[in-house]
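Omission of a single protein chain aside, the complex is shown with its protein chains in their original locations.
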Amino acid sequence: MIDLRSDTVTRPSDEMREAAADAAVGDDVHGDDPTVAELEARAAEIVGAEAALFVPSGTMGNQIAARVHTERGQEAITDRESHVVRYERAGFAQHSALQIRTIDAERGLPTPEQVEAAYLEGGLHRPETGLLSLENTHNARGGLALDPDAFAETVAAAHDLGVPVHLDGARVFNAAVANDVDVTAYTEPVDSVMFCLSKGLGAPIGSMLAGSEAFIEAAIGIRKLLGGGMRQAGMVAAPGLLALENRDHLQTDHENATTLAAGLDEIEGLAVTPPETNIVLADTAGLDVTASTFLEAIEDEGVQASEFGPYTARFVTHWDVTAADIEAAIEAVQTRF
Amino acid sequence: MIDLRSDTVTRPSDEMREAAADAAVGDDVHGDDPTVAELEARAAEIVGAEAALFVPSGTMGNQIAARVHTERGQEAITDRESHVVRYERAGFAQHSALQIRTIDAERGLPTPEQVEAAYLEGGLHRPETGLLSLENTHNARGGLALDPDAFAETVAAAHDLGVPVHLDGARVFNAAVANDVDVTAYTEPVDSVMFCLSKGLGAPIGSMLAGSEAFIEAAIGIRKLLGGGMRQAGMVAAPGLLALENRDHLQTDHENATTLAAGLDEIEGLAVTPPETNIVLADTAGLDVTASTFLEAIEDEGVQASEFGPYTARFVTHWDVTAADIEAAIEAVQTRF
Amino acid sequence: MIDLRSDTVTRPSDEMREAAADAAVGDDVHGDDPTVAELEARAAEIVGAEAALFVPSGTMGNQIAARVHTERGQEAITDRESHVVRYERAGFAQHSALQIRTIDAERGLPTPEQVEAAYLEGGLHRPETGLLSLENTHNARGGLALDPDAFAETVAAAHDLGVPVHLDGARVFNAAVANDVDVTAYTEPVDSVMFCLSKGLGAPIGSMLAGSEAFIEAAIGIRKLLGGGMRQAGMVAAPGLLALENRDHLQTDHENATTLAAGLDEIEGLAVTPPETNIVLADTAGLDVTASTFLEAIEDEGVQASEFGPYTARFVTHWDVTAADIEAAIEAVQTRF
Partner (left out) sequence: MIDLRSDTVTRPSDEMREAAADAAVGDDVHGDDPTVAELEARAAEIVGAEAALFVPSGTMGNQIAARVHTERGQEAITDRESHVVRYERAGFAQHSALQIRTIDAERGLPTPEQVEAAYLEGGLHRPETGLLSLENTHNARGGLALDPDAFAETVAAAHDLGVPVHLDGARVFNAAVANDVDVTAYTEPVDSVMFCLSKGLGAPIGSMLAGSEAFIEAAIGIRKLLGGGMRQAGMVAAPGLLALENRDHLQTDHENATTLAAGLDEIEGLAVTPPETNIVLADTAGLDVTASTFLEAIEDEGVQASEFGPYTARFVTHWDVTAADIEAAIEAVQTRF
């Protein structure tokens, strides 16, 4: 089976497994785990932040950030298709009592004008804007890698209004690789960034949340509230440290995605846009089948992808999928359609 | 001063004052106030509901309804310009832990297709849709009176998906009068309706929330939670009972609004659409002044209206404003611009 | 029927009804109601606070105070039998995400030592103490009027720890009258006080929340969130202004309560402690009947009281009950037991 459901399915490498077995550990809830400390320091360094925090999942990282940046009853501005709106169980409302103000943002990035138009000063009746939450790459819009200049302008627009900015950077290194910039082009302008070790970077578990020292200090408290403190977490931080150095490898995933998209697009009736990173969205409407039917059919041929809309299938390339797998996957899908 | 800021500014009539003074009262928290009981029964009758509840404000009525209909972590579908989004301090998130899914709905009424597209079944990651909240007349879009058939179709679309529908009918009688239908055209299809006694109907205080008996029983509990239980509430219910019979008078407010809009629109540079009910929105951009400057200027001339956007002023006609006042107001504004 | 269920059942006097009918009013949500403004100013003056706010109920006043004083996730210290714990639907948790730390306080007043022992500094795992909520008179413990000096010492203990203090003073004037002190003995030391117009003072509707100007400004926002803003609220503020001057009358209620308690205690098997204010608790265990059976029986004789525990009945004297009514009530109960 060629598993293209998500880059979260990657299995840890042998080096990662060894690193886990050999990790120096301590009780991280007491702040005693040297490997976690090293991971947090290295993560902060890479994204150009004062400090970072290891969390069990990207969702927890995003939710902590929203809670730390805001007061209850404020509004958070986000693209309407952002992960925090679609896939986090209304967490902004549940954990932080935030009202979401969704924007239909081209490529998932609100323009400075959209931010300004969405901004509310607050008052007796109106909530005030407390957060801008961005996402890069933008998952639901097809792994789009945001332009660093446009990104910085949007962030600046929020800052000019006194609004902090959080970046859901679950796949921010894919964006950096795609646009051939250092990741700090995205992470330095924002007030906090979450990125995942367990996606394209290949770690088994965990995400990083980075920001100022004061931000991370508050984040530790909210992580505890959410139950995200772990004990000898060095055992998973160790593979995470290796994953951090896998950033350049993402280029391979992107090439595989490009090959895959081109191959799939040759199928009559399947509409596939050239991908920007490692996510390929295929529109099955021209095949006269729903995404769900399509996915069942290709699974019979040994290829797994995921449903992303009534007529949209998502394929994600990753570390565990080779160029040969991609060719095999294309052939398998072509066999059927 | 001619006060056109809102129809909430109406002062109680002499009959209302007398009714308050003479009201039979009891402790309504104990269920002992006969005047409140009469008001609730009469309100239920008018809107064709099993039961009704007296609440101190429209905001409380809307918030109670959302809480009773939903579970925390669900989504509520609303027009992006609805009162519950704009003017209730993120109450859906704060009181009910709901994520709002806003729709850019023409005339403020999501179409059945928009409801279907916005609907979510829920799942491990996704919130499920728990409420459709409508508003009629639609305040922020200029007092629009929704078409009863279109309204019923949208409600039916939600019901087909198993989604309950609340109507923020703060000014629902204005809509009924404007479209020359009985109010039940709007209130019978929905699962709950809130309407205000203290707006065009002229009562000093209070709103009504109506729905099934089970809904109202739960609503009483949430009213208590919010601190909305009042003691000898008959003193304000008595004027409310008179207000309930003021529904036909709204026709006069609408005529005054039409006259006002026409008069204001004659002013070079002021763009005013003919109103559907008692709300008149005037666009000041063509005058090269902000709404705020415009409002200050006309207040100097003895006319008050309210700011509704950077270049939008809102005028609302009501019981305390006569046709002569309207002529005077037009003249006063024309004097200045 | 002699209604001794609560002092909330009082009906407004003719003067109050006239005051309502004649009240100068405006839209209080816009800050335009002169009678509300007068009531708020007079209330602030009486309790020695910078400012005050009219709210529909005591519960709303208490809940607003807790929300304004605290951050979510803090602890509030209260007596375990306080109204905010027993009768406000877990509002501290629901509105303010507070954990309640209950103290079994003699006479309902935690001692300074108890406050110090309950105080938490907070930390990674522990909530920090954010509020001390006191109640005077203490309803569930039998209308106890707290000693002003002991009260002030407890408040001082909290202040020394940096903890703000709210007083649920629903019946604080009863306490002042009972101890023959000015009410400011209780209200000046605290950071906020709520007191009810609609209990012993005899108003039909409403309570006052008082505190610093900054506190009241924030309180207005939370009142809006809870849906407690009312329009021409002057109609109920006017009787409230008269009620404010009924403070001395409470002495009569206390005398009636003393008479009632003595009369009831003569009944073999009924244990009644001499009351401190207007609340009389009667223990029915010695009669071998539950409170519920006892209450049904005396209601047949024309006397209403309320259930306060499995074997505890509560009688409350108030403005609408005369000394003659009290004698009649005693006789009626004696007839039966």
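Remarks
Read from first to last, the chains carry the letters A, B and C; within each, the first residue is number 1.
FYI, contacts are C-beta pairs under 8 Å (C-beta built on N, C-alpha and C of every residue); 3 or more make two chains touch, one makes a residue touch a chain.
No experiment lies behind these values; they were computed from the predicted model shown.
Listed residues A:55, A:177 or A:287: the one in touch with the omitted chain is A:55. Touching the chain that is not shown, out of A:17, A:42 or A:80: A:17 (per the contact rule at the top). From the set C:74, C:114, C:136 or C:246, the residue in touch with the chain omitted from the display is C:74, counting the whole complex.
Interface residues of subunit B with the unshown chain, by the touch rule above, are 72-73, 124-125, 220-221, 224-225.
Residues of subunit A in contact with the chain left out of this view: 5-6, 8-12, 17-18, 20-22, 25-27, 29-30, 32, 55-61, 63-64, 88-89, 91, 94-95, 198, 204-206, 221, 224-236, 239.
Along subunit C, the points of touch with the absent chain fall at residues 72-75, 85-90, 92-94, 97-102, 104, 125-127.
One rule holds in what follows: only the chains that are shown with their structure count from here on.
Because subunit A and subunit C carry the same sequence, their contact can be compared by residue number, and over half of the numbers here are used by both. The two copies, subunit A and subunit B, are related by a rotation of 180°, based on C-alpha atoms and rounded to the nearest 5.
Subunit B and subunit C have CA centres that are 34 Å apart. One inter-chain figure worth recording: subunit A and subunit B are separated by 41 Å, centre to centre, where each centre is the mean of the chain's CA atoms. Taken residue by residue, subunit B touches two or more other chains at 88-89, 94, whereas all remaining positions touch fewer.
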